[in-house]
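Have a look at this one.
The complex appears here without one of its protein chains, the remainder shown in place.
Chain lettering (A and B) follows the sequence in which the chains are written, and residue indices restart at 1 in each chain.
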Amino acid sequence: MRRVAVIGVGDTEFGELWDYSFRDLGIKAGLAAVADANISADKIDMLYVGNMSAGRFIDQEHIGALIADYAGLARDNIPATRVEAAGASGGLALRQGFMAVASGLHDIVVVGGAEKMTDVSDLESALIQSSAADQEWETVLGATFPALHALIARRHMHEHGTTREQLADVAVKNHKHGSLNPKAQFQREITRETVMGSPMVSSPLRVFDCAPSSDGAAAVVLCPLDQAKKYTEVPVEIVGSGQASDYLALHHRKDITTMEATKVAAQRAFTMANMMHKEVRVAEVHDNFTISEILAIEDLGFFAKGEGGKATEAGLTGLAGQVAVNTSGGLKARGDPIGATGLAQAVEIVTQLRGKAEKRQVKDATVGLTHNVGGTGATVVVHLFRRA
Amino acid sequence: MNVGIVSYGAYVPRYRITPEEIGKVWGVDGKAMSKGLMINCKSVPSPDEDTITISVEAARNMMRRCSVSPKDIGALYVGSESHPYAVKPSGTIVAEAIEAAPHLTVADFEFACKAGTAAIQTCMGMVGSGMIKYGVAIGADTSQGAPGDALEFSASAGGAAFLIGSEKMIARIEHTYSYTTDTPDFWRREGEMYPRHGGRFTGEPAYFKHVLNGGKGLMERAGTTAKNYTYAVFHQPNGKFPTRVAKQLGFGDVQIKTGLLAPVIGNTYCGAVPLGLSAILDEAKAGDRIFAVAYGSGAGSDAFDITVTDEIEKYSRSRAPTFTELNANLKFLDYATYAKFRGKILLGGE
Partner (left out) sequence: MASAPRFWRENPSRYNLVGFKCNNCGRHFFPTRAICPVCHRKSVGKIEKVKLRGEGKVFSFTEVQEGLEELALLKPYVVAMIELEEGAKVTGQIIDCEAADVKIGMPVKATMRKLGEEGPSGVIHYGYKFVPIKEKAP
C-alpha cells in the first residue's frame, strides 16, 4: 500500500445558508481545496462525494455526477462516486479516497462532502435524519433520532453515573471552541445554565444537547505522500484508517452505553498507524448529541468506560487538555451538514497539524484523529493524521 | 340448539371525564346532568385507541381465558357504530391479531348499539347449524356526541368479545328473541362525524317500546318472569333508562346492579350490553340465570335468556382482567385534553 497525504483543504462556513444551493456549496468547498493544493483540474483523477440524503432534502440523486459536472470535471469525464453511510458519509468518502490512492489506482483524488438541510421544514428534516435509524423497528414505533440518543444517555447515566451537568459541559466546551472558529454556525459562548434551561427535546436531552441542522460543504485533496511536497509545504499524512459496522437498531447492540463500532474502527486505525492512543493530541469526534461525545472519548480509548463525563467536567478535553476534542466547535457549535461533517473534521485536523488553527490552535499537535458516526453507531469511520 | 358462551373478554380505556367538566364549557349544569343521566363519568379513548384496538384487547382477553385454538374459529364479527373505516372491516385486523386468520369468515355489523348482540345471534346460528365450531362476536365502540349536545355527556368507549360455541360453554344461551321496526330515533348519515337524535322521541317510542317488547317476547318464549333470573342487563345509554325499564319488566335493583355500568363508564354503545354481560359473568355462579336485552336505534332489540353452567367453576377467569380491574388506574381529563383526544379540535391543514 502507498502512503497517502492530504495536500489541500477547503470548506464553507456552516449554518442556515439561504443564498446557497447544494451545488453552490459543493463547488465552493471543492474549489477552495483544489486552490489550497494549487493543483490544476486536469490532474484530478477521481472524485468522491459524501452525502446522506440529497434525494430527500432536495429531490436530487446521482450526486457524484452532479458535483463532477458543476466542478467542471465532467469535461474530463472523471470517475465520480457518491458515498452514503448516514452521518458517516463524509468520513466514509474520505476512506474511499484514501483507499483509491493507497491502492495505487489513482494519484490525485478530491474528496468532498456536502448537505443542504434547510430547504425542507424542520419536521421533514427530522424525519429524514431519522432514516439513519432502523425505520421499521425504531422510527415507525415512535423513536426519533434524538429519542434514541436519549435512551443511550439515560442508560449511561444509570450504569456509569454520568450527570446531566457533565452532558452540558460537552456543549459548553464546544461552544467555547466555536467562538474561536470564524466558520462555525454558532460563535457564542454558553453556560451550563443555557444548556440545562433550554427546551426539552427528548428527556434528558435538551435543545442545546443536540447539533443543529446545517448547510455546508468541505473537501480535501489527497495524493501519494511521495508526491505531496510538489503541492504543499506541510503535507499531512493519513497514517491510519479504520471502519466498522454494528447492528442497525440500537436495541440489538450488545451494550448501548458503548459504540462498539467506534472501538473496532479505532483499533483498526491505530493498528494500521502503529500508534498509541496517547499520541493523539487533537481529535474531532462525532458530537451530534452531547452524550455521543462522552461515548466517543471513552470508546476511542482516551478515557475509561464511564469516565467520559468526569473527564469533560475536569477540562481534560479542552484546548489545553490531555486531548483537545472538537477544537472546531464540533457538530454542536461548528454545525452538522451531515454529508460534509466527516470532511470538515478532516479539514480541522489538517489545519491544526499545519499549525494554522489561529485562536484555537492546539500547541505541539502533530497527531490528530477524526471520528465520524452513522446512525446511532451502526457505521463508524476513524482516521489518524500525522504531520509529515 | 345447544349453543352458548365458551369464553368472554372485555376492555375499557382508562381515561375518564365527568359531566361537570363537560358542562362547564357549554354553560350546562353538569352536576344536574350527571344526576339526571345517572352517569358519574364516562370513558374516553386515548388518541391511539379505536374500535379496532378495543376489539383486539377484548378478543385477546377472551382467548387468554380459554384453551380454544384460534384456528378453530370459523367466524368473527365486530359490531360497532364507530368502525375506523367506512369500507375495510375491523374484523380482519382482529382476526389477524388473535391468529384466527385465514380460514374463517369475517364481516362488520352495524345496527346502532346492538350490532354486537346481532353478531352473537349470527354466531349462534352458525355454530348451532354445524357450519362452524366457534364464532367470535364483538360489540365495541368509541362513539361521539356532538360538542355541547346531550349525547356528549354520555357517549363513551369500550367493548367486549364472546366466543360462541357448543362445547365447554360457561353459559348456555337458552333462548334469543328480537323485536325490530323502522323507527328513526337516532341516526348518523355517511360522512357525518356526529349522530343526530330525536330528543324525547328516543324514549317511549324507541328505547322503551323495543326493550319492553323484546323482553316480554323473550319471557313468553322462555316461559319465565323476572323472578326466575339472578341477573338482568339492559342497554344503558344512561343509568336512568335501564333502571326504569327493569322495573317495568319486574326486575329489582339487586338483579340489575352488577350489569349496570353506565354510571361509571357512560354509554359504550355497542359495548354496553356486552360489557354489562361481562361484568355479570365476572361473578356469576353455576346455575345463575341472566336476562339481557340490547337495544339499537333504528330500531330493534335483541333479548337473551342465559343460564350459567357448571363449567364456569373450572373457567380461568383470572387470566384476564375483570371489569372491576379494568375500571382501575383511571385518569380524569379536562375538557381541552378530551377534545384533543377525540379529534374535536380543528388541526392545521396537511
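Convention: a residue touches a chain if its C-beta (ideal position, glycine included) is under 8 Å from a C-beta of that chain, and two chains touch if they have at least 3 such contacts.
Computed from a prediction, not measured in an experiment: that's the story for all the values here.
Chemist: Of B:P47, B:P102 or B:G223, which sits in contact with the chain we cannot see?
Modeler: In the full complex, the listed residue that touches the missing chain is B:P47.
Chemist: Any idea which of A:I256, A:V350 or A:V367 touches the chain not displayed?
Modeler: In the full complex, the listed residue that touches the missing chain is A:I256.
Chemist: Would you indicate which residue among A:S21, A:Q60 or A:T144 is in contact with the undisplayed chain?
Modeler: In the complete complex, the chain left out is touched by residue A:T144.
Chemist: Suppose we count only contacts with the excluded chain; which residues of chain A make the list?
Modeler: Contacting residues on chain A, toward the hidden partner: 123, 126-127, 135-144, 146-148, 150-155, 158, 199-205, 247, 249-252, 256.
Chemist: By the contact criterion defined above, which parts of chain B meet the unshown chain? Give residue numbers in ascending order.
Modeler: So the residues of chain B touching the missing chain come out as 14, 46-50, 52-53, 56-57, 84-85, 93, 96-97, 99, 325, 328-329, 340-341, 343, 347, 350.
In this section, only the chains that are shown with their structure count from here on.
Chemist: Measuring centre to centre with CA averages, how many angstrom lie between chain A and chain B?
Modeler: 59
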